[in-house]
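Here you go, one structure.
Yeah, one chain of the complex is gone here, protein chain that is, but the others are all in their spots.
First chain written, first letter: the chains are A and B, and each begins at residue 1.
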Amino acid sequence: MNWNAWLPLLIVLSSLSVGLVIFFLPEERVATRTTLNLAAAVLKLVLVGVMIWGVVHGHHYVTRLPLLPGLDLVLRADAESVLFVTLSSGLWLVTTVYAIGYLEGSPHRSRFFGFFSLCVAATVGVALAGNLMTFLLFYELLTLATYPLIVHRGTDAAHQAGRAYLTYTIAGGALLLVGTVWLYGIAGSLDFSYRGFVAELADGHRAALIAIFALLIAGLAVKAALVPFHGWLPQAMVAPAPVSALLHAVAVVKAGAFGIMRVVSDVYGIEFAAGLGVTLPLATVAAVTIIYGSMRALFQDDLKRRLAFSTVSQVSYIVLGIALTSPIATIGGLVHLVHQGVMKITLFFCAGNLAETLGIHKVSEMNGVGRRMPWTMAAFTIGAFGMIGAPPLAGFISKWYLGLGALDAGQGWVLVILAGSSLLNAGYFLPVVYAAWFKLPADTWPAERSFGRRETAWALLAPPVVTALLTLALGLLASAPFSPLQWVRSITIREYTP
Amino acid sequence: MALTIAAIPWGVMAILLPLVGALACFLSPRRANPLGLVTAFGVVACVAGLAWQVVAQGTQRYAIGGWGAPLGIDVYADGLSVLMLMATAVVGLGISVYSNSYFKRDKAVNFWPLWLFLWSALNALFLSADIFNLYVTLELLGLAAVALVALAGGADALTGAMRYLLVSLLGSLAYLLGVALLYHSFGCLDIALLAERMEPSPAVLAAVGLMSAGLLLKTALFPLHFWLPPAHASAPAPVSALLSALVVKASFYILLRLWLEVFPVTAAALGQLLGLLGAAAVLWGGLQALRQTRLKMLIAYSTVAQLGYLFLAFPLGSTIAWQGTLYLLLSHALAKAAMFMAAGNVLRFGGHDRIVDLDRVAQRLPLTVTAFALAGVSIMGLPPSGGFIAKWLLLEAAMLSGQWWWMIILILGGLLAAAYVFKVIGYAFTRAVMTHEARAVPATMEWAALALALAAILLGLVAPWPLALMEIGLPFGGEAAG
Partner (left out) sequence: MSPPSLYALVGIGLFTLGLYALIVHTHLLRKILAINVMGSGVFLVLVALAARAREAAPDPVPHAMVITGIVVAVSATALALALMVRVRAETGRAELPEKRPE
């Protein structure tokens, strides 16, 4: 069995096939479904582990399937894809555990977990895509797989959110498609390669390449929630908490940001893109989004909406890091892909716990909840401080590199943006943390469910604690070998050195 | 053994077998359902045999009665014909399985002879080698289709059928006049011979105009599409499926053959006109589909829109454009048949097909909604599906020829399709104001719809093979390529 050719495909199929099976399970078969879910998540992690081991030892994993004459479906394990795949698979396991606990007793769980698995299969496909066509394929598949999750509850608000989501993402997908076809027409190939492959087309196609860049980024910016394409994200908060966790930390927004990274690094090449003059506008849009998202977050009372706007702001750090033409900034942006994922998922898990256990949906209802749910709020606090960028947490590492990189690239104004946004982050996170720990609680919680002596169910408690610890570890152990930071460093070195 | 299989004229069998089956069903009404199903499987086997022959040995020509062209009737199979035959066979099998459960005995005895007769006419059309035989098969096709539409009874179906008949006859007569002019100019009817002798002249231009007009009327290109929605929407569900998926494609196939083989000398202006009408069809059909309150009308207008896409290849004219068109033909056949079958299931379930009253059909008929959603993915042109491959090829062709405005039409059409597909899916999840008594839907019907929808999706993953098949023989292989 030629592992090298089949492993990437297997990783995608592991959740795809399980998802299809879960669709047909009757609603009552809880144990079977739980087992299948967890087994698939563990299997995927194992396969990813095999792949990491192989890549470290110099193996090349490429799956090539003919899609059209002259254009293949390519799944490839290069350094960036391994980074994203590991993030997705690891967080999927945690989210699966959480979702099993969260949805206990809800209707239509088979349908939910079926689409859940499809969603992760699509995300992994996006991560492993080796050319722009494969990326596009799985990117659109992601839209189709996530829509049923958003409208899962079937309420009017859910349908409205679903409609908004579709409007944005299908329009974005159309832009991405036009850009891709145009590029294929000019370049004749769409395979990702180190340092890009369009540089030799610069003569005679400059204007076209700039237009293509705009189209591609616009299409990707929808999922990456760059202003002004971010409108769908706060509305999508009506979905159940595991969906918000998955969408915001792992799948959809990360796919958009990852795509922007691919376009800038592996299609255009950072230096060529800078030469074309497209990176500065991109950095500006990212900066605007960072500030705008944080400002909107300040005024949200609904906890999940506050976190949504925080995501809008934080994902743009990744884009900012990519758009600044300095290797240090790129390191900051890419490592934030991992760090933000872990931190944000912690926050969403905690928000879900508060809603499920105590019926809390608003920040104003959170007074004194730290005493009632200490572990959850401890995890939340860690996540919040990470977002603000306090050392020694993961968020600090990313912001440090971004700041250094901005100086290195000669774009000092970015420091102002970073500082301002950290202040804003503090502005909308610190009051929440303070209220939770130090204010007196109201007499009754909005809708309390008792779990005996535990503060909440195990399945709901363990995931945020795990990811909060991970946030600590990613920050404290950042200089250890095989930390995401070191991995990203090696990616960037390869990208920049001639 | 292999030699024996190779020696059987599979093409002729593909025409004769459904005729025999039709007769058998007519003569033995009590066993119409099983006989029809067996015949369907037989026809699929014949088509498979023919495909194997063409792939192994190249184009096949069989002279009926031993008298060859130019006086005799030839049965000619090249890559394009085989692809159309295979699409017909797959969709036909799906429809046959579906109809087995859909029609009860008294309706079945009327349905099966007509359907098998129509299938025979389709196969004969795709295997015709001369333009007059195309006329005959076209007429047979039209008559059988009209009778099938009228099968539903009721004022809507009957008036739709009547309108369809008149339109069909008008189109055929215009086509026949064109045939007369062509014969008079060149003295032959065989397509290959005509291609050799073709030279432009006033008579030829008149013939082009007449034949194109007639065929456009039958393919329901905007603005000649007015007859399609009433006919397709009021027919029984399997009939709607075969009409939208197969019958309208037959006249398009003739137009394609004539355009590429017999008329390459015509002016580019006509190509641009067809493209413009196609673009109008895409937009008009999409907008009208959004306005519909009944599911089958929505799907019928979606057919009008998708047929418009087919004409975008005429102004582009490159091989890639024709590949895209052909791929769209194949995927649309599968996807549209699946959609109509899904609509039939919904109709059977609730007794109506009003979109706003779909009443949580998603929960109660999950397979049907999945079939509709998957077919919708192909109609929207989202990956991974045959529709996406077709859209990609057409976009690429538009890009390479510099006529980028067609790209806008393709994208807008896709967005409109997304709007009306997701409108239906959204309502499939919501509770209706009034609940209805639900009738059971046979599992075969749901699975048949799902199977065809899955085929449309799978078509997106196996593109190199049909495209390679297309290259065998004219009009895409060889020196006469467009």
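Here, a contact is a pair of C-beta atoms (placed from the backbone, for glycine too) under 8 Å apart; a residue touches a chain by one contact, two chains touch by 3 or more.
Here the structure is a predicted model, which is why all the values come from computation and not from measurement.
**Student:** What are the shown chains in contact with the chain that isn't displayed?
**Tutor:** Hidden chain, whole complex, touched shown chains: B.
**Student:** Of B:Leu189, B:Leu310 or B:Ala448, which sits in contact with the chain we cannot see?
**Tutor:** Of all options in B:Leu189, B:Leu310 or B:Ala448, contact with the hidden chain holds for B:Leu189.
**Student:** Which of these, B:Val146, B:Met211, B:Leu347 or B:Ala397, touches the one chain of the complex that we don't see?
**Tutor:** Looking across B:Val146, B:Met211, B:Leu347 or B:Ala397, the contact with the absent chain belongs to B:Val146.
**Student:** From the list B:Val12, B:Ile64 or B:Leu158, pick the residue that touches the absent chain.
**Tutor:** The one listed residue touching the chain not shown is B:Leu158.
**Student:** Residues of subunit B in contact with the chain that isn't shown?
**Tutor:** These residues of subunit B touch the chain that is not shown: 71, 132, 136, 139, 143, 146-147, 150, 153-156, 158-159, 161-163, 165-166, 169-170, 173, 176-177, 179-180, 183-184, 189, 229-230, 234, 293-294, 297.
Convention: only the chains that are shown with their structure count from here on.
**Student:** So in the complex, which bits of subunit B are touching subunit A?
**Tutor:** Result: residues 363, 366, 377, 380, 382-384, 388-389, 391-393, 395-396, 399-400, 407, 411, 414-415, 418, 422, 426, 429-430, 461, 463-464, 467-468 of subunit B touch subunit A.
**Student:** Applying the document's contact rule, which stretches of subunit A touch subunit B when the two form their complex?
**Tutor:** 65-69, 108, 111, 136-137, 140-141, 143-144, 147, 151, 154, 159, 162-163, 166, 170-171, 173-174, 177-178, 181-182, 184-185
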